[in-house]
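Heads up, this is only part of the complex; the chains shown haven't been moved.
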Amino acid sequence: MTNTKYPFEQIEAEVAETLGQQMHDLASELFPICRSITGNGVRKTLNLINNHIPLEIHEIPSGTDVFDWTIPKEWNINDAYIENERGEKIVDFKNNNLHVVGYSLPINEEMTLEELDKNLYSIPQQPDAIPYVTSYYKERWGFCITDKQRKELKNEKYKVFIDSNLKDGSLTYGECLIPGKEKKEIFLSTYICHPSLANNELSGPVVTTYLAKWIMQKPRKYSYRIIFIPETIGSIAYLSKNYIEMKQNIIAGFNITCVGDERAYSFLPSKYGDTIADKVALCILNNKVPEYKHYSYLDRGSDERQYNSPGIDLPVISIMRSKYGEYPEYHTSLDNLSLITRKGLAGSYELHRLCIELIENNEKYIVNNLCEPQLGKRGLYPTLSNKSSSLFHRNLLNFLAYADGKNDLIDISEKANVPINGIYTLIDTLRESNLIISVD
Amino acid sequence: MTNTKYPFEQIEAEVAETLGQQMHDLASELFPICRSITGNGVRKTLNLINNHIPLEIHEIPSGTDVFDWTIPKEWNINDAYIENERGEKIVDFKNNNLHVVGYSLPINEEMTLEELDKNLYSIPQQPDAIPYVTSYYKERWGFCITDKQRKELKNEKYKVFIDSNLKDGSLTYGECLIPGKEKKEIFLSTYICHPSLANNELSGPVVTTYLAKWIMQKPRKYSYRIIFIPETIGSIAYLSKNYIEMKQNIIAGFNITCVGDERAYSFLPSKYGDTIADKVALCILNNKVPEYKHYSYLDRGSDERQYNSPGIDLPVISIMRSKYGEYPEYHTSLDNLSLITRKGLAGSYELHRLCIELIENNEKYIVNNLCEPQLGKRGLYPTLSNKSSSLFHRNLLNFLAYADGKNDLIDISEKANVPINGIYTLIDTLRESNLIISVD
């Protein structure tokens, strides 16, 4: 069913030149900021996004209970390094904020290599990568370095310095509510809690920001709830405040993460795979990028874990490029700005945009009269009957055959074998000829 | 599940000798008549069929609105030809009524080859075939000739003569209502609007006529509604008058067309493929001619388009031999009496007859006692138990296992793996032994 005349690769390439470039620029601006689940890095990030779309910034105080969890203390960091005996900073937070274990306590001590090594993290299988490590719920300190560097460390004295603080503060998130004609909502969620990581973090907020910009400027039936939160604790906190309203209103949701590289397209379904979000996403993916990788809900790993949890049960799925946990650079310093591309971001943006467009148009249709309509008198059929009939007529008649009020646009597309690509034009023609009406 | 002892080919061959011959004779009688969607050709055809079965002839006046359509003017034609400068009739309606475009206006003019050629129709890919072309809803005139002849036409003056008339009259159709014990109906529809075309037209009315003859002389539970109509406008007109009653009563319907050649067997399902008509047809086809071609509803092209349209939703399917649009002779002069055969007609007749027989018998059954019955005391089981048991006993016990009031005959045949061939004998045995009763 892919539109061979105008393939998706061409759309990707075109959008890459315009929005793709702008999204990559925004990612580059956000990259150096040291984010964590709380702290000034999050605030700085939200402020920069606020230059593009209106965000309401919320703060939830440390110690607040959110379901089974408690908002942790706020963590901020100014500087950190490891100095050898010769006063050389051999590891410096200012070079790469991944060097410090997230939520590290402050320290300013001299110690032996043996002592230091207990607090070092590296990846033997990836000797050139700095790993991304955090310890939100147990107080400790640590440094992350390449395994290559670790192996070269000499048995000497080291000065270990972390100028961080961990004290009562708040958890910060941003929310953009865009009203539509109806109270029913489409939900976009993305996270802003990772430090300098590109595909598994910044691709999410930048694609979401540009989707929000597009949504705000288009006519819309549905309302939109778009949130920029720290992962896990942020979605739990947000749900604890809003879940009743969300359960009443959200008809489809997208957890937007890992949408920046150019390799795969990936789909992660909702828990039972039976929501409108699943149906729409599969329709678009099957039409546009049929070679995508279809994961199981058991492969989940981001905020869809909360949105789909028992009792919450929101219809949230993920469309990704290379999925978290499935690409070698994941959660290391190799997941940097060179991994995400204008085309990678553009393709993800387009697929989400097409999904939203389809939800907005996914009504049920019913024909306006009994039996096939007389297409000839409406100029929709050749007056001379012979052996052949055009693809347009076949599509039109097949659309009408299944426009019986039971099928939504996606059902009709599948049952009548009318590609979703051309279906909006077909609907316009049928509406203008007063041949169909939409029903709820 | 095919009965290997008495294969369907043998039944086809036997019926070909008797009814097959009679059906082919009737087709030959009807072949020369120039039919269209209105006019005296239709009346003549219905009168000849009326010699075999009682038909009520209906006339609907031109200009009558039928749903989205209007009954067109009535068209009749006496003569038509093209004469060259030497007075030779190079194209003559009297030789083949396909030569004139259906619904051609009268004309009596001299013209150049250039002028004439604008109104000529031929098929370059089939140089020896005269195409079948109509123009019911736009007034024009035209001639259909072989492409070979067209290429040989010299650049001279031609006399073009059509003695036709197109004026207010009526649309004619025939209806045969055969009452049964119940008000519920089995519906047969066939069309009588094509001129000299054999598989895609006459095979339909002749098989339908002989099915009607058989139905009238057999005991029957259901009532039968059998109609001979012009295609499309005829079914729309008929539905506009009768659809409420039809929706109330019809439990299964068959659009009978293209049932005369010997090549394929074809099945075209109802819109959702879930009606009793589909279930019965598939059961018979799978048992008798399992190599049949299974089309999609998207391949439809005859009056099932109207019967299955939204809001009408009648359970109508088609069992065909070579389907319209799928064989090379379709809608050309090559679809003539040599294409349809006694055996071709006989096989189609038999399959429809078996479907009707199955619907008539397709009750739900329930066993008359709890636990397996003692077959021995009824003489239905060997008194000596050892290793083997006969196929008859296995079928009998499997039938009883599923005769729990939930399954109709077709369900039992499939679940108990009892071929539909022998199932009536089995039912008789079980009824005589008072082991089952039928339930609604």
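Should a chain be cited, it is by its letter among A and B, assigned in written order, with residues numbered from 1 in that chain.
Methods note: a residue touches a chain if its C-beta (ideal position, glycine included) is under 8 Å from a C-beta of that chain, and two chains touch if they have at least 3 such contacts.
Since we're looking at a predicted model, the values are computed, not measured.
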Subunit number of the complete homomer, 2 shown here: 3
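Here, only the chains that are shown with their structure count from here on.
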Chain centre separation in whole Å, for chain B relative to chain A (CA means): 56
Touching residues on chain B, where the partner in the complex is chain A: 67-69, 101, 121, 123, 131-138, 140, 232, 235-236, 239-240, 243, 271, 297-298, 305-306, 308-313, 325, 330-331
Sites on chain A touched by chain B in the complex: 366-367, 369-374, 376-377, 383-387, 394, 397-398, 400-405, 416-417
